[in-house]
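Every protein chain except one is present and positioned as in the full complex.
Right after this comes subunit A.
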Amino acid sequence: MKRIGVFVCHCGTNIANTVDCANVAEVAKDFPGVVYSCDYKYMCSEPGQVMIQEAIREHNLDGYVVAACSPRMHEPTFRKCAERAGMNPYMVEQVNIREQCSWVHADKTKGTGKSIDITRMGVAKVAQNEPLFSTTIPVTKRALVIGAGIAGIQAAIDIADAGYPVTLLDREHSMGGKMAQVDKTFPTLDCSACILTPKMVEAAQHPNIEIVTYAEVEAVDGFVGNFDVTIRKKARYVDVNKCTGCGLCSEKCPKKVASEFEMNLGTRKAIYVPFPQAVPNKPVIDAKNCRFLLDGKCGVCKKVCPTGAVDYEQKDEVIVERFGSIVVATGFEQFDISKYEEYGAGRIPDVITGLHLERLMNASGPTMGKIKRPSDGKVPEKIVFIKCVGSRDEAKGRPYCSRACCMYVAKHATLIKEKIPTSKSYIFYMDVRTAGKNYEEFYARTQNEYDAQYIRGRVSKIFQVGDKLIVRGEDSLLGRPVEIEADLVVLAAGMDPQQDAKDLARTLGISYDQHGWFTEAHPKLRPVETHTAGIFLAGACQGPKDIPDSVAQASAAAVKAAGLLSKKELTAEAQTAGCNEAYCSGCGLCVAICPYKAIELKRISERVHGGTRERQVSSVNQGLCQGCGACSVACPSSAMNLKGFSNDQILAEVDALCQR
């Protein structure tokens, strides 16, 4: 029989107020196996731990139970404490008499009773515990960054600077992400391209960075330190090694289509680079619009290309590469404004979004930086902005704040006034949120120096009369209806997660919230980690963010990723599954249920009646196993078991709880 200790913590008064700790310790003395038991004010404190260690030595304990706060809080503390006294750390069980007892049951008799029950449960479990040992796994010293917007670029550069090779992947043809579409950035009004392009070039020229654009992650196998990532490099129909980026092909291509980069306000060709500063600056053929690829007629680009780079036969290429860590930086999508029927969004051409306006203001945009209405090219005089479109709106399923719109609207109003001095901007808002550094000052200038008129209230309807847009709403400060005859309406569309974010999350095995934003491991203390070891988050894929926040988070994720890569080896989970080969029938049910593909069937030979016999049994890869225990339940012969949560341990807990 194991010699077990019980340590009951008061947690100051947090537990002691509603649980008679001394009584719990006293009753525990009679539990089977318990040779020592005591209570103390703070078990997690230094003196508390010293006390436990002394008791371990003095009473020659094989294991102990600490009745205290949640094991989600201090389990590592008490495991380390055991280790320091020479006890295997897995011989410790922590039972939760704070979060799940003293704090939720005000009645001291009841609280004490429940504490006794769950302490008995812990003792019964420890009596079944076995020492466990972690294995080590090697680390592949390479990182993958998914998404080459500003967050991905920053993360890649930081990891590369730390000395590790990085593959920076994007599904678009060029790096740059949303920031590439933006004209100027708040609150400094730097030109976006002027600060982004050097970053793109730096990444592209960095000896440790490999840029893979027009590619998607198809599958991720493996585990922290050793992810095997299947990447599909989509056919570009252009051999990037031969192409010099001269641009002749695009010039001569006869097929014009609406440009996604220009928010459909301008056109591009079927063979094209999305924008002039694109990196890599090599064109791609859009197979859906290429006349040659559609019906074999044309072929102009192949004829004019001086280096013979155009290759209509090119196929997608699928590669598998191994990475030690992954940074996800897939960003956001602009909210689809056509959900706002009442604003005529998507129907009335002069009701546009913030990103449309960015393109209309950009010197290399479709209007060469002249702000003109999409419908008739007229220069607008009266501009109405509506904030929180697709943000803070329960009815549209977007209860969250998109965080950047307040500032970009202020920026737009400022820039419009500079470009069209006779113009006047009206801004409908719910609140103005300007929490960043120098943001409030910027907003004040927009009002005071640039004459933007802020109207607190909601717009109920927008409709067209002649060439004017009638904006009808309410001024909720004055409590009266307002109507403005506008030339242009700009909706400050909020941020949505990428439409296929959930698919990527499933591929990666990371979690996401009800909207599709990826979830961090802890909202305050682990903001760039995911629940899946080795995968980190950067930028707006985790939730709406502006550029400074995205960059800061990207550097944080890079430090985490590089920190992981700097390790010689990783310690694998010790609480893993294991198969008792004597019982295993080789049915393979466990193989199918394991979400990590950690189980394989192997052949063993054994001696039976003097001869040898071959048979199949299952075997668990200790590096891949994450310890979920699914296999142990699927196994019909109880051959598979989970260390740390074994059948015997859990049954002992059940028995202890049912004991009356």
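Annotations
In the analysis below, a residue touches a chain if its C-beta (ideal position, glycine included) is under 8 Å from a C-beta of that chain, and two chains touch if they have at least 3 such contacts; residues count from 1.
As a convention for this text, contacts and distances are computed from a predicted model.
Hidden chain, UniProt protein name from the list "Nitrite reductase small subunit NirD", "Thiazole synthase", "Urea transport system substrate-binding protein" or "Hydrogenase iron-sulfur subunit": "Hydrogenase iron-sulfur subunit". In the complete complex, the residue from A:S37, A:T77 or A:T112 that touches the missing chain is A:T112. When the full complex is taken into account, the listed residue touching the unshown chain is A:P71, out of A:P71, A:G539 or A:G578. Residues touching the missing chain, restricted to subunit A, are 20, 23, 27, 70-73, 96, 98-101, 103-106, 109-114, 116-118, 121, 506, 509, 511, 531, 575, 593, 595-596, 626-630, 632-634, 642, 645, 647, 650-651, 653-655, 657-660 (touch as defined at the top).
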